[in-house]
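Pasting in a structure now, in structure tokens, and then I'll have a few things to ask.
One protein chain omitted, others in place.
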Amino acid sequence: MGASHTKVIDLKSAIETYVPDGAHISIGGFTINRNPMAAVYEIIRQHKKGLHLYAHSNGQGVDELIGAGCVARLEIAYAGSGRFAPTCIRFRKAIERGDIGFEDYSNYQMTLRFMAGAMGVPFLPTRSGLGTDLIRQWGFQKTERQNDIKLPDEKLVVLDNPFGTWADTPKVVLVPAINPDVTIIHVQKADADGLSRINGLPFVDVEQAKASRHLIVTCEELVDTDELKSDPDRNQVPPFCVDAVVHVPWGAFPTACFGRYDYDPAYLNHYKQDAADDIRYKKYLQNFIYGPETHEQLLAKINPAQLDAIRADERTGYATGLDRR
Amino acid sequence: MGASHTKVIDLKSAIETYVPDGAHISIGGFTINRNPMAAVYEIIRQHKKGLHLYAHSNGQGVDELIGAGCVARLEIAYAGSGRFAPTCIRFRKAIERGDIGFEDYSNYQMTLRFMAGAMGVPFLPTRSGLGTDLIRQWGFQKTERQNDIKLPDEKLVVLDNPFGTWADTPKVVLVPAINPDVTIIHVQKADADGLSRINGLPFVDVEQAKASRHLIVTCEELVDTDELKSDPDRNQVPPFCVDAVVHVPWGAFPTACFGRYDYDPAYLNHYKQDAADDIRYKKYLQNFIYGPETHEQLLAKINPAQLDAIRADERTGYATGLDRR
Amino acid sequence: MSEYTLREMMTIAAVREINDGDIVFCGTGISMLAAMAAKHISAPDSFIFFETGAIDSKLEEVPLAVGDPRVMYWTAVNGSLADAFATMQNRFTGRQVVGIMGAAQIDIYGNLNSTSIGDYHRPKVRFPGSGGACDVASFVNRTIIFMSLEKRKFVRTLDYFTSPGWIDGPEGRKKTGLPDGGPSVVITNMGIFRFSSDSRKMYLDSYYPDVTPDRILDNMEFVVDVVDAVPTRPPSDNELQILREKCDPQRLIL
Partner (left out) sequence: MSEYTLREMMTIAAVREINDGDIVFCGTGISMLAAMAAKHISAPDSFIFFETGAIDSKLEEVPLAVGDPRVMYWTAVNGSLADAFATMQNRFTGRQVVGIMGAAQIDIYGNLNSTSIGDYHRPKVRFPGSGGACDVASFVNRTIIFMSLEKRKFVRTLDYFTSPGWIDGPEGRKKTGLPDGGPSVVITNMGIFRFSSDSRKMYLDSYYPDVTPDRILDNMEFVVDVVDAVPTRPPSDNELQILREKCDPQRLIL
């Protein structure tokens, strides 16, 4: 594929093009790992509104999008950021204040919903959740669903096994597919056409990527196609799934990126304190997100010694011995 | 895990232990690639009878098991061995003569059936096959199914989408899970506890492995756990899925094993001719399978120059320039 | 204009059906060659795609099966069968896929049989079965079908209905619950058929040199419209040159 067909664009253009107000969106990563934070911050910087956000346990990115007021509705399994926030702080405030619509699922249910979207089927079955409020309590009511073409009419459906007691399973929960308008994932390596490689646990990134109408890949390193094709067993996302490739070193910061850098305990602790107070949180947004024009400028505000401290050890893939208090 | 917990046994014992007459069985690989042929030949050698065999496109192994009379019933998507047998020869004869029971599915349907078994759900949905004889024509009739606890009562079930037209899908085909009594796969590397690594395309091996009550892994190379754990992104089957590990170099011969050796065109052409004639086929069985007591002895009957010729090129993973006429 | 063989004609006919950006699902043989040639001729940004899970393989040598280790070398992704079929069933990527397939029988709506002739349970002739054919025909946007033109192959009623075409007319797939899309073209050894957008019935689009529409009809069990059929545009020098020199210099397939 010639250079003329490159999908490489800058982050500002990628978000402008693929994340309109009101978009249904999902982001990759898990709690404090490989969230596409540069893209999250750019969405905030562009003051996107009314997003419908699908998340399994995409911790830090979810909390910042909610905190900045970008999210109108949330479908989620888990909002926590490990020890830094057993419950994500701005998420908790938004829900207790009634600022956003929300609906609860389990992690596997959300995983299967993305998987159904990726597979091109309307639902997948599971035994998870039978008998629980995940089935009984709907966050979005029937009329809201029926009036919105982008929501399925039912939250979850319990089905008697049409194969009798086959597999000793009398009934299953059907979870409806998700096909987001756009998904954003952050990967270690990609080429200009979007062929992508994730090192370490892929979480649900691959299913989220394939379920989506549009896909933005941000990457630590933009590499030659041949580098990736020489070891194809390690690659996960084929070029034809990808709309935009954005080269953003440290693009998951302050969350971790296996083999590259650790999460930044200093930033996350600072965030934790700021997030707890509305006035301090406004200042945080101003200082760290609206102030800088790019992720590079945001990074320039971080003590270089701290960035150095979180660089991954080549042997372990994380910052061995990092002070994580 | 101490050496006392090793799952390493010899092939004869593995087949004796896990493949009783009448077992429901599946084998890994695809057409002429990475079939667990050493295990297939050992099953034949032990004169196993009445096997119920689940296959997607597991070409050569399926044909030899059928040819040797081990198979009573077959559920299959495709029986071909590439250019060597556009339709597998002993398979074709067995069906045209009415020697075995059989039922047809598509490759994706069979893939999903193994996947459902691996996931622990009774079925998975797909849009494949709507309107076709795959749904209308049952190989095993209702009463046969109802009298056999190991067969689901229905072949395939068409279901109206319980989420209305969600995902623009009015209806789906549900395919029932398969949980074989035993699956056998052949991999490039395994450790003594069964942790396994496949290089190149994994086909459906991983789903077949996880769907199964028992799993035999045959491997080209038995390696230290640390060698595999140092690069876990490449490993697919965790130890707790595995019952037996058998070290069998050239264990996929005469089918290919990526990065190790190619398929053997000489053997496959020879097989093609023998398989076409009942008397010659009996001689083939006697000479190549019943005669040798082990896979090593079978290999000893092959011209060493030919084994050398099919050794994989390090760069490409196959035998570059091999005479494949 | 150069001389050319029938196989070259058929291959180039398929190449012309492949557009830039297409994901080309192919088997071995002539379909794979068409996919390779398209990358050089009309569709540099198309992808060769095998049901075994290999995407964009570097085919330094001709694979003899889609499970051949040659399809695993220098690919974009070495996925599983589950991945491959999901790509085709996927609502976005599936729309980019053009499937190339063959069969033992075809009917006027492009429905295919690759399972058996005679009674299903005790067939006169048994073929390998669906493999991925039913899946591809069910899911993807367009299919290109290769068939040799014979009366026993172009039949009024299939002995076994393996893979869905247009089912029974313009509403056939919709009624059945299948995604949009379906057979686009049937490339034979005597001419090329397409499907009417009104009736979804096969019609003769063009015929090769030294062939007449009447001779084509003689080789079919059912009758198709031939009134608008024209002579097939022969392969151009450029098409032939690329096909011969870049795709199959050793003439392994051609």
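Which chain is which? They are A, B and C, in the order written, and residues in each are numbered from 1.
Here is the rule we go by: a contact is a pair of C-beta atoms (placed from the backbone, for glycine too) under 8 Å apart; a residue touches a chain by one contact, two chains touch by 3 or more.
Given the structure is predicted, the values throughout are model-derived calculations rather than measurements.
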## Note on the structure
Contacts of the unshown chain among the visible ones are A, B
#### Entry: Sole residue of A:77, A:121, A:187 or A:228 that reaches the chain not shown, by the stated touch rule
A:77
### Task
Decide which residue listed in B:57, B:161, B:179 or B:316 touches the omitted chain of the complex.
B:179
### Summary
Of the candidates A:47, A:171 or A:283, the residue in contact with the absent chain is A:171
### Selected residue (touches chain absent from view) among B:120, B:164 or B:292
B:120
### Message
What does the interface between chain B and the hidden chain look like in terms of residue numbers?
### Response
1-2, 5, 117-121, 179, 195, 210, 212-213, 225, 228-230, 232-233, 235-241
### Task
Would you write out the residues of chain A that touch the absent chain, in ascending order?
29-33, 56-57, 59, 76-84, 86-88, 91-92, 95-96, 98, 104-109, 111-112, 115, 126-134, 136-137, 139, 158, 167-172, 200-204, 206-207, 256, 258, 262-263, 312, 316-318, 320-321, 324
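Assume only the chains that are shown with their structure count from here on.
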### Query
Hey, which chain ends up farthest from chain C, C-alpha centres compared?
A
### Query
With chain centres defined as C-alpha means, what is the inter-centre distance between chain B and chain C in Å?
28
## Note on the structure
Taking each chain's mean CA coordinate, chain A and chain B are separated, in whole Å, by 38
## Note on the structure
By the touch definition above, chain A meets two or more other chains at residues 117, 120-121, 179, 233
### Touching two or more other chains - residues of chain C
72, 78, 89, 91, 139
